[in-house]
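Apart from one protein chain that is not included, each protein chain of the complex appears where it belongs.
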Amino acid sequence: MVSPVFEFMFEFNGQIIETDKQGYLKNVEDWQQEMAPLLAATENIELTDAHWEVIHFVRHFYLEYKTSPAIRVLVKAIGQSLGPDKGNSKYLYTLFPVGPAKQATKIAGLPKPAKCL
Amino acid sequence: MKKVCIVFRHSPYGTTHTREGIDFALLSASFEQQVSLVFCDEAVLHLLPNQQAELAGSKDYVAVFKAFDLYEIETVLACKASLDALGIDQNELAINAQIVEAATISAALADADEVLVF
């Protein structure tokens, strides 16, 4: 039996996980919690509880609205749910220095937000 | 900031017009344009509840309609004549669209800087 070979992929618990060329999972359903630290490592991020809170938030956002939030929407949505201390770009950039929407969606196994070209 | 009015006029799932228009609307809103949406003809069917786009082989681009306020898309107009023609009642709609006469839509088209029809 020949296992499928994709252009971009990694192996996780004996399973082939397909990604795009920037490392975003191709299939949202492939994601598991245990995968997050590995995906975070590719962004040089070590996950803390604060990171997890945002990761779970974007994951829920995606599952509810079927789209990855761009930064402006992410800030607003977090502000509404978790309060202004967390719903501001300064706080989110401290956690995800390269770009909160870009990095949190990647770690949460979601497609890249449309605005991040 | 420009006033961008996006008009949808095609039925759900038979074409990708509305999906493309919604992507465009969300992107425009992310770039801080003032976005308004108009649903007319069979595109008003997008406003009905309990849709399962995937069963028709489409990506679910309707789920995000509940998030329009997060995108600061405040003006969502639905054409009354189109709803009437399809026998759809105001209280059947899944999202909080304003049901308006043709004259209100004409005014929205005239007021916008750009109008795009999908």
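Per-chain numbering from 1; labels A and B assigned in written order.
In this section, contacts are C-beta pairs under 8 Å (C-beta built on N, C-alpha and C of every residue); 3 or more make two chains touch, one makes a residue touch a chain.
Keep in mind that, in the parts below, contacts and distances are computed from a predicted model.
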item	value
Among "Cysteine desulfurase", "Glycine/betaine ABC transporter permease", "Basic membrane protein A" or "Sulfurtransferase complex subunit TusB", the UniProt name of the subunit that does not appear here	"Sulfurtransferase complex subunit TusB"
Which displayed chains the hidden chain touches across the whole complex	B
From B:Leu27, B:Ile95 or B:Val117, residue that would touch the chain that is not displayed	B:Val117
Residues from subunit B at the interface with the omitted partner, ascending	7, 9, 40-41, 79, 81, 102, 105-106, 109-110, 112-115, 117
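Convention: only the chains that are shown with their structure count from here on.
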item	value
Computed distance of Cα centres, subunit B from subunit A, in Å	28
Subunit B-facing residues of subunit A, complex	64-67, 69-70, 72-73, 76-77, 80, 114-115
Contacting residues of subunit B [partner subunit A, same complex]	23, 26-27, 30-32, 59-61, 63-64, 66-67, 70-72
